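Note that one protein chain of the assembly has been removed; the remaining protein chains are unaltered in position.
Let's turn to chain A:
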Amino acid sequence: MEMKSGRSFVRKGGGGGGGGGGGGYLQAKGVRPGSHGVSLVSFGLDDVDQIIGGGIPVGSLVMIMEDNEAPHHMLLLRYFMAQGLVHSQPLFFASPLPSPQAFLGTLPAIASVRESKSRSMGPKDSSGEDELRIAWQYRRYLSEQKALEERRLRQQELTASSWAPSSSSFNHASTAGGSYEFCNDFDMRKPLERSLLIGAKCESFASGAHLGGLLDQCKDFVSKLARPPGETQTVGRLALQSLCAPQCMQTCTDWELLAFLQALKGIVRASNSVAVITFPASLLRPTMAIRWQHFADILLSVEAVLDEDKEMAGMLTDYQEIVGFLRVHKLASMNTQVYFLLLFMIVKDCT
């Protein structure tokens, strides 16, 4: 390919080398290589993937601070879990709901192919020569660029593994088992197929969280993910919802929860798994809330939107469709010293 020939050095530790931890990128379904030697897993939402730098690094802990008034964290959890199940990644879900299995029934299904294709179409190509009138000299460069893109796309679809990141076709990955999408489009109106729910294990702590037992279950789950080197690896997903909700706090103290978090972070980091924890930060003591936030590799928060807020309606053009805000506080900086901080993002509800 043209791009590789220009490089003077080749990246080490790729391809069919040893999987899991250590040097190489993971070869697994639903995992793609990211920067700094980290493998990435999709969040389930294309926009969120782009915001957090391509995906969730394997071994990291994502924490989402809930809003007291809005249930948007459930929406994010739904996408996360559905993406994992679609890629047949094992899932462990713990929640204070009395029946987490019922929540699994609300996971979205993949949007039909026709709809997703129309969304992924690039910007309207300026067909016709009369698009550029003043800058007519650039017309010839436009057509050259289009030809270049198409050539690149075709080449990537032909090769077995994709190494070069390019914006338009990054989503499409192909492994030995056929091609699949790294991040699927989901349709909230349709439930996920029941057959895919087999890989999910649920736990409810409606009557109080017994942290010792919960930690043991997480350890069990994660140890089952380990595969001998040479085989295709699997990445597991852990989703813990509303961890410090009042129901959980009945049986454990603040400090015990912190110890649980520390142990969980260690487990997740040392294995091929990704954990998403949502917690209502305002229900914790301020000092505890800060400690929880420090545990996170990626820290997000959701905020509610006031209904019929005329000021906001005047400021935002699509106010009617927005249901909440997603704020990014911290991004993962694994294997790197560079630290990103984004301040404010708006999330549109696509349902």
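Please note the rule applied: a residue touches a chain if its C-beta (ideal position, glycine included) is under 8 Å from a C-beta of that chain, and two chains touch if they have at least 3 such contacts; residues count from 1.
By our rule, contacts and distances are computed from a predicted model.
The chain absent from the displayed complex carries the UniProt protein name "Elongator complex protein 5", chosen from "Elongator complex protein 5", "SEC22 homolog B, vesicle trafficking protein a", "BOS complex subunit TMEM147" or "tRNA-splicing endonuclease subunit Sen34". From the set A:34, A:53, A:100 or A:324, the residue in touch with the chain omitted from the display is A:324, counting the whole complex.
Between the chain not shown and the residues A:70, A:109, A:215 or A:263, the one that touches is A:70. Taking the complete complex into account, residues 68-72, 75, 98, 129, 133-134, 136-137, 139, 245-247, 249-250, 280, 282-285, 304-308, 310-311, 313-315, 317, 323-324, 349 of chain A touch the chain not shown.
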